[in-house]
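All protein chains but one are shown in place.
Per-chain numbering from 1; labels A, B and C assigned in written order.
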Amino acid sequence: MIDRRVATYANAVAGIRSGATVLLGGFGGAGVPLGLVAAIDRADLRDLTVITNNGGSHEPDLSVWLHARRVRKLVCSYPKARIKTNTIFAELYLAGQIELELVPQGTLVERIRCGGAGLGGFYTPVGVGTDLAHGKETKVIGGREYVLELPLRADVALIKARAADRLGNLVYNKAARNFAPVMATAADLVVAEADELVELGDLDPESVVTPGILVDRVVRRGAPQ
Amino acid sequence: MIDRRVATYANAVAGIRSGATVLLGGFGGAGVPLGLVAAIDRADLRDLTVITNNGGSHEPDLSVWLHARRVRKLVCSYPKARIKTNTIFAELYLAGQIELELVPQGTLVERIRCGGAGLGGFYTPVGVGTDLAHGKETKVIGGREYVLELPLRADVALIKARAADRLGNLVYNKAARNFAPVMATAADLVVAEADELVELGDLDPESVVTPGILVDRVVRRGAPQ
Amino acid sequence: MTPLSREDMARRAARDIPDGAFVNLGIGMPDQIPDHIPPGREICLHSENGILHMGPRPPEGEEDWEMINAGKKPVTLLPGGSFFDSGLSFAIMRGGHLDISVLGGFQVSARGDLANWSTGANDGVPAVGGAMDLACGARQIWVLMEHVAKDGAPRIVERCTYPLTAKGVVRRIFTNLAVIDVEADGLVVCEIVPDLSMDRLQDLTGAPLRPAPDLRVLTV
Partner (left out) sequence: MTPLSREDMARRAARDIPDGAFVNLGIGMPDQIPDHIPPGREICLHSENGILHMGPRPPEGEEDWEMINAGKKPVTLLPGGSFFDSGLSFAIMRGGHLDISVLGGFQVSARGDLANWSTGANDGVPAVGGAMDLACGARQIWVLMEHVAKDGAPRIVERCTYPLTAKGVVRRIFTNLAVIDVEADGLVVCEIVPDLSMDRLQDLTGAPLRPAPDLRVLTV
C-alpha cells in the first residue's frame, strides 16, 4: 500500500543530514512550512545549502536556522528583510559568515522546474546585460540575446500544503501555493506539511495541484514532534 | 469590462488568416475543439502550419483540414492513425504533399511551454543519439549529453475546455486537458471552445487551470456558426 | 511650477491604463495606482506570487496572511480571480502576457535601460526579487519615479550608473514633472507640468529631450 503519511515531525525529517541542500517553500510569510523548519532545527543539522525565495523575517522561518548558524549558503531572490526588526541574514552576510547566490525570482523558480523536469538548462532573456548574468554563457537565438541558466535540484524539499491524502496528493491555500508545486518536482525527498489530512478520494482529481507521485512524506501541521 | 465571450464560431475564428501557424489541442480524441476545427474549415483557410499531437483520425478533427488540403506543414509527435480507416495524412505525406516535423511528445509540449514562457530554448536528454536529434546542437552539462530544442509559438491556439467564464478562466475535463493549458500560453490569439459558460465567481479560484490572462476568446460548444 | 504629489503621479499613470488591461504593479509608488483607476474601467491585477485579479486590502481584522501580494501586504481576490504557482506566474510575466508593468525606478536611460534593483553601494544585502523578470516580459514597461533624486541628480540619464535591471525595455516614464516616452531615437516629452519650461526640464534631465509635436500640460 502507498501511504505517505507520517505521524510525527521527527519521522517527517528522518534521514535528512547535515550538509544537505534544501528547497524551502514560501513567499514572504505565505507557504513556509514552519513546523518542518522547527523539526530541522531540533534535528540540529548544520552546513545546509538552502534554496528559497526570501531571507527570513521576524517569523520562526529561515531566520531560525540562520540564528542557529545552520546555513552555509543561501540561493535566493530576496534575502533582504523588509521588516527591519530581523537582520540576522544581513548580519551573517556582512560578516562573511554565509554565502549568497542571488537569482532573479523567475529564474530561480524556472531553474528548480528545470531540475525537476529532467532538463539540462534553459536560455532566458532575464538578467541579460546585468550584473546577475556576469560570467554566464549567452547565446543569440532568433535575434535576441539570452543567458544560459542551469537546473537546481536538492536532497530535500520542505513545503506547506492545505490538504493532503495518503497518496501524497496536495492542494494549497491561496498565495501560499507559490514555489511549492515546482519545488515538489526537484528533490530526492519531498516532505509536505499539510493543514489537514483527508481521505483518499476527498480531493477532486481535477483540482489536485501536486500529484502524489511527487511527494514522499506528508505530516499534519501540529502533529507531535 | 473584460469579456472574452463571443456569440458565434465565426467570431471565434475572425481574423485568422491563411498561412497562419495554429496550435491545435487534443490527444487522440480527447480535447480536440471540433467546433473550432469546423469553423476554420468554413473560413476556407489554406497553407496552415499546424502544431498538434496527432495526425487526425476518423473523427472530424485535423483530418477535415487534411482532406481539404488546408495544411502545408504538420509539427507532430504521432501523425500515424491507429485506426486504419483514416489514412489521409499518410496519403498526403507519401505523395509529398505535406511537410512533417516529427517531435517527441514531451519535447513538443516543452517547446510550446518554452515559447509561451518567454524563454529562448532548453536542453533535453530526450532524443540524444537518435535520428530525431540529427543536426541539432548538443551540449554536455554535468557529464550528461543534451540536445538544444527551440521554442514553438503560433499565431493562434485552438483548445477545448469544460467550462469558461467571461474573464477567460478555463477548467478542463479529465484527459481532455492534455496540451491545452500549455498551448494557451504560446499563441498571439488563444481561442477556447467550452462545454459550458459560467458566471464570474462560479469557478473555484484554487481550481482554475488556465487563468483568463492567457485566453482571448471563449465560445460555447454548440454556439451558432 | 508645482511638481505632482506622489498620489497625483499614481493618478496620472492610472489614467493611461486602458479598460480591460492585465497589469502588474511594482512595489512602492505603483502600489497606489489601483486607487486611482477611472470609474468604469475593469483592470485585472497580477501579482508575481501567483495571483490574478487582486482586489484591495481587506478591512482590518480580516487579513489573511496566506493572501498577500508581492509586497507581502494582505490583499483580497475579486470574482474571477485565480491562484497559480510561481512557475506559471513568471511564465506569464516573461512570456508577454501582461499588457503593462508599472515599475518604480532609480534611473532610466535614453535608450530605455532600467536600473531599479540596486544602488550598487557595497554596504548592504543585495536583493532582486522579481524586478528583472518584471522588466523583461510585459508588452509595455512603464516607470513611475521622481524626476530627480533626493540630492538633485537626474534620474533620467544618458547611461545608467546604477546596476541595470534590464536593457532597452522602458516605454514610458511618469515623473512628478513630466510624462516622457522612450522612442527609438530618444526621449520625447508628451506632457509637462504647468509653468515649467522645456529648458528647465532639460536642466533636470541627464539625456536630451525633445517635445512631442502635441506637447500638453500635465494635469491630473
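Here is the rule we use: contacts are C-beta pairs under 8 Å (C-beta built on N, C-alpha and C of every residue); 3 or more make two chains touch, one makes a residue touch a chain.
Everything numeric here is computed off the predicted structure, so don't read it as measured data.
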Could you tell me which displayed chains border the chain that was left out of the figure? A, B
Of the listed residues A:V32, A:A163 or A:L214, which contacts the missing chain in the full complex? A:L214
Sole residue of A:V126, A:L167, A:A180 or A:L197 that reaches the chain not shown, by the stated touch rule: A:L167
Given B:E110, B:E193 or B:D216, the correct residue touching the omitted chain is B:E110
Sites on chain A contacted by the missing partner chain, in the whole complex: 1-2, 113, 115-119, 165-167, 169, 185-186, 200-201, 203, 205-206, 208, 211-214
Chain not shown, touching residues in chain B: 27-31, 53, 55, 77-80, 82, 89-90, 93-94, 100, 102-107, 109-110, 113, 124-132, 172-182, 209
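The rule is simple: only the chains that are shown with their structure count from here on.
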As a quick test, compute the distance in whole Å between the mean CA positions of chain A and chain C. 29
Averaging over Cα atoms per chain, report the distance between chain A and chain B in Å. 33
Multi-chain contact sites of chain A, meaning residues that touch two or more partners: 110, 124-125, 172-174, 209
Sequence positions of chain C contacting 2 or more other chains: 77, 83-84, 90, 93-94, 136-137
